[in-house]
Structure formats: structure tokens, C-alpha cells
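Missing here: one protein chain of the complex. Every other protein chain is in place.
Coming up: chain A.
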Amino acid sequence: MADIKYAAYICSGCGIGDKMNVAGLEKVAKTEGKMAVIKNHPFLCNAEGVQMIRDDIANDGVTHLCIAACSRRSKAEAFSFPTVAVSRANLREGVLWVVAEGADHDEVRQEMAEDYVRMGCAEVKKMKLPEGNPNKGDAQNKRIMVVGGGMSGMTAALAAAEAGYEAVLVEKTGALGGFASKLWKRVPFSSPYAEPQATGVEEMVAKVTGNAKIKVHLNTTVAETGGAPGRFTVKLAQESGAVSDETVGAIVQASGFTPYDMAKLPELGGGQANVVDQAGLEALAKTANGGAIKRADGKEVKSVVFVQCAGQRDETGTHLSYCSGHCCATSIKQAMYFKDANPDVDTVVMYTDLRVPGMGEDFYRSAQQKGVIFTKGKASKVSGGDSCKVDFTDLILDEQTSIDADLVVLATGQVANAGVNLDAWTEVNTAAEGGNEEAKVQRTEMKTISVLNLNYRQGPDVPQFKHGFADSHFICFPYETRRTGIYAAGPTRRPMDMLQATEDATGAALKAIQAVENASQGRAAHPRAWDLSFPSARLEGCTQCKRCTVECPFGAIDEDEKRFPVFNEQRCRRCGTCMGACPVRVISFENYSCDTVGMQIKAVNVPDEDEEKPRILVLACENDAYPALDMAGVQRLTYSAYVRAIPVRCLGSVNTIWITDALNGGYDGVMMMGCKKGDDYQCHFVKGSEMASYRMSKIGDTLKQMGIESERVVTHEVAITDNARVAKLIDDYVAELDKLGPSPMKGFG
């Protein structure tokens, strides 16, 4: 390895030079930071300043540099030096713009700036230049496997093929088309949104089968999936018993939905004669082929009632608690089947809230124009038979009443085909591994509904969110599952109609392409898609505690026979949750490790008790909380100059050693700021902030042993828009600590 040379560049622009003693900062970088080269510049991010740094890298052999200027989130392009390790000391957003104006604050401002220079120098000395995944050569496969040959799956395969990528389409049944092929017509996709349209399934099947880049496996299921993005190996089991192998780079799971079983709704006539679900009506309409729709007993339907939300939006906990989104428009479409064939057929859609997303409102109006009656009411009982009867509460006229009809259609909603529920699986699997015979049988049984049969340590399918749909980051990364390189599309991800499913599938296909490209270049998948670092572990120090393999939000880490962790780098998203989990601190990234942060914490100059200047460590998630802190600066909101903020990849990456180091070193308090956790989480790594919160709930005992008040460690959920709130949180905490008095650990560090 070439010689290491450290350099610090201090910018005095943007007013930094006016408010701070730059010579003092240089002195800190020299005497404490031990930088070999120290330069300052009045406008470091301009062409001349950047050229100065480039020249030093090229001619002077500088390999590690600390840029003390603005936030790492600013001027990222100007300060991009891909051949060297770079740390950033945030003097502008982090000091200049947030410390109150005036000479009174000159001293604390200068102390804060000097600390950030110390921290930047300390960090870069522990950093290595990320070189990308050394095993990227194994991950060059760019084929995309699509599981499920319905509307979503076919769209995803076509999107991938049209973008130039080979697709492997796996379909369980003997024909492509999925649920859409059972429909008579579909809801319109385009203006004027007035009439049901042909489904277009046959044309799409022809396009798929005629595409040379798409290989179709019918009557086939996925028997086993192993590997990682760029190198998935898949065993496909055909109905005939034959097994074939495929190697693919990424996977789109478009396993669709099953209509909620109306047999579970006996009170609404489920199972009785002349009561059908929406799928049942499609079958009747297909048989009628545009003519008068007849019931199963051959009688022509003269009156029909559609009962919306049948077994959906259920508050009793018995049926589906959610709204499936498509059923109102579907019933409107089906009512039109009757009206278009014979305008004299009485069609009543009984709803509590009519929900027609997209341009469905136009479709709704069109049905009203055709004379479909919409009754706001809640059905309490449906009796089937030759003459059906629907008892209901009229919610407008506020009365119990009933309506007779030849046929009743129940809008029952979508249940995701998302495979095995991993929470239940983990429990059974643990018992089975412990030798429980009953659990072993149960485990085999559970696996029969698996879609992907992953051989991952954390279980055979993608993790599910509430209601059994594949978990995905609803706000930022909707197509993501919690298994890197595997993307969920269509109603397996959330309830949706056909148009949404096709859009979803296109998005998932593009994400799959991004995944294979990133994997082939040894980079992380989103949200750190540029990131060339990868986790490595000093296995000689590993105690096989399995925390990393269990806590990884993305199931990236398997275990070998000796129960050592096996990092599948391509599956890794570089959040560092494993690093935060590791009790013996053997996991690290080249440019982010227990040391890069730990040394920053130790570099801060903690004043003695009698100086009455507390020090507060802020560990801020770089996705939301750190930008919020920066934005507080941009808006010139002030907060206490006693805090020292360190950005972390995710709160999940926070190792408790940092907290104990800080408190042992005499810090008066530690604030952790991360994203929202729970059911409506906003954590970019899904489980990171939840893991952090869980770990912090256990830190109380450690604090007690140290003789430290529990108030000295606090955790806050911070959104990216919380710029005013973070400033207040900091000031409130400083006031609280002031009441608490200085840390008892001061002076021992």
C-alpha cells in the first residue's frame, strides 16, 4: 500500500473567516489533528480551490483529506475526490449558521469549530478508501426473473426485455394471464373513463411469448432461491416433477392476490345460491358474452345488488381490516355489464364510502348516467335463493330496510399471495431447530405456500408488513422488499387495480435493472446506490452470537456450519445495523466503523466541570435528522454551541460503545436522532431506528452501573422537515442537563 499522507483544507469563505479564527483552526489541525498538509482558502469550492486539492493529491501524494468547510451534504460534486478518503468538518451549517451572533458567543463558536476540525481529522485517520465489493466478479448476471405470469408479471417481464435485459417468467399455472384473464372486461385506463374496456390480456400474452428475450416457464414453481443480487441461483420445479436451474441477477415477485374467501361471510350469503363474489360475476359475464347475464340456474338477471366492503374494512377483527381499493370501480364496471346489455335491469351498488382512485370519479359518473343506483347503506344480512334479499341500514335515511334482487354480488377484496409469514416462521423454525418434531412437520407445511423458497437464514420469503402484504418503504422506495434485489409488484405489495399493477410492475422492473447494474459494479443498492464500501468482519474476534444475522433488516447475513456470519455483500444495503449490533465490534466498513465514529467522540475537547460548558453528543441519522440540522442552519435558527453532531448511516448502526465512550469521556448527555419507527415507519433501512430504540431500552442497566442518570441518553424521532424542532430539542435538552448538573464522570476520562 502506498504511503499515507493526511491533509486538512480549511475554507474561510461564506463568512467562516470573519467569525472564526482560521489560524486557530489550522493550529488545531496541525498540533492535535497531526495533518501533514494544512491549507486554507477563501473560496475552497471554486475551481481554484478544488484545483489546489487536486494538485496536492496528484503531486504531493495526499491520500486522506479532511475538508473543513460546509456540511457534507453541500458541494458534494466540487468536493468529490474518488481516489482518496475524505472527511468533512461542518463549519458552515454546523457552526457558523447555528451559533448565535455576537462577540459574546465568539469563544464557544471557536471551540465548536475547533472540535469539528479535531473530529474531521480523527475520522479521516480511521478511514480507508472504499474499493468496492471484491467479490463483484461473481455477481455479473443481469437476467431478471419474474415470479407470476399475471398482468403485473407480464408487464415487468416486457419492461425488462424492452430495456434490453433477459427475463425469465415463471408461472404456476398452465397459462399466462393470471387473474386478469378471468375478467370479461376491465376498468378503463384512459380518457374519457366512461366504458369498460377489453382486458388486453391476449395481446399481452402474445407479446410476451413472441419476445425472444423472455423465457417462459409454465406449470412451474420456485423450489429454491439462493445467492444474492447479480448471482441468484434458482431451482425451478415443473409440475411434471422435472427440475431446472436458472441463474438470474434480480427477481420481481408478482405473485398477485387471492379474492377473500366469501365462504367466511355466511351472514352476507357467502355460499348460498345466487350470491357470488366479483370473480364469480366475471365468470357469468364471460358466459353471457355481451348478452343478458344469466344466473347459474339459467334465469336471466333482472335485478342485482352489489354489496361493497364485504368482509373488508372490518372493525371486529374477524375479516380484512383494510380497503382493497379496486372493488368500488370493479362493481361499477360490473353494474355496467348489466346496464349495457339491458338498461332496464335494476342495478344497485350498496356502499358506505365509494372509493374510486385515479380517474375513477369519471367512471362513477358514467355509471350514474347509465342509471346505476348508488345506495349509501350497510348490508347486515344477505339471503340467497331464488329471490335474494339484502337487509341493510340506509345511512342517509337512517332506517333499517331491505331490497330484493335476482343476484347479489359481494365485493370481497384482495388477500396478498406473499408467501410465508416470517414472524410465524421464525418461531416454528427455532422450535424445529431445537429438535421439536411437531414443529418440523409444521415448518414443512408452512413452506408449501412459499413463493420464493429462499434459503436465507431469516426465512423463505420476503418479510411482510401488516395485513400480510410484502413490506416495502411506502414513502421512498415502494417497490423495495426487505430482500435486496427482490422487488414486489402488484397486489402482493398492496391492494391495487390493474392499472396500478402495471405501473407498479414497470417500476419494479426498473429497480431490478438498477440492482443488477449496481451489483455488477460492486456497489450497494439503494438508498446508498453510490456506495462502494462493504461490511467486513474480523472473524477471529467473533463470538458467534448471531445478533448480526438476526438483526440485519435485509436478511443479508447467513451463517456457515460453524455459525460464523457469512456476509452476502450484494444483499447488503450498507446501513451498518450489523455494526451497531455487534457486541465485540468486529464488523466494519472501510469508511465507516466503530473507530471512525469512536475517534471523533474521543477527539472532542471536553471542558472540566468548573468551566460550566457542557458537551452533548448528537448522533444524527444522515437521512433525515442530519439534513434537518443542516436546514436549521440554512434558516439561521440557532441552537446551543455545546452540542457536537456526528452523522450516522442509520440509528441502527449506533454501537453502544459510542455511548459509553462518550459518557466515560465526560460528555454530559447523548442525543440520538433517527427516523420514525413502527407501523408507519420512515426509517430508510426499515428496522434500523427500531433496533436502535430496542437497544437503548436496554442501556439503562449499563448507565446505572456507571452511576449515570438515565436522562443523559435520549432518543428522538426526527423527520427531514423538523428543522425548527431539532433546534428546540437541542436547547430544551441543554436546559434539562443544566438542571441535572455536570456529568459525574467528568475528569475521569
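FYI, a contact is a pair of C-beta atoms (placed from the backbone, for glycine too) under 8 Å apart; a residue touches a chain by one contact, two chains touch by 3 or more; residues count from 1.
The rule is short, and it goes like this: contacts and distances are computed from a predicted model.
From the set "Quinone-modifying oxidoreductase subunit QmoC", "Phosphoribosylformylglycinamidine synthase subunit PurQ", "ABC transmembrane type-1 domain-containing protein" or "Sugar ABC transporter permease", the protein name that UniProt assigns to the chain left out of the figure is "Quinone-modifying oxidoreductase subunit QmoC". Considering A:L354, A:A431 or A:A529, the position touching the chain not shown turns out to be A:L354 (whole complex).
When the full complex is taken into account, the listed residue touching the unshown chain is A:I373, out of A:A78, A:L218 or A:I373.
The omitted chain makes contact with just one of the residues A:K128, A:K207 or A:R365: A:R365. Per the touch definition above, the residue from A:A100, A:L397 or A:V584 contacting the chain not shown is A:L397. Along chain A, the points of touch with the absent chain fall at residues 354, 364-365, 368-369, 371, 373-376, 394, 396-397, 401.
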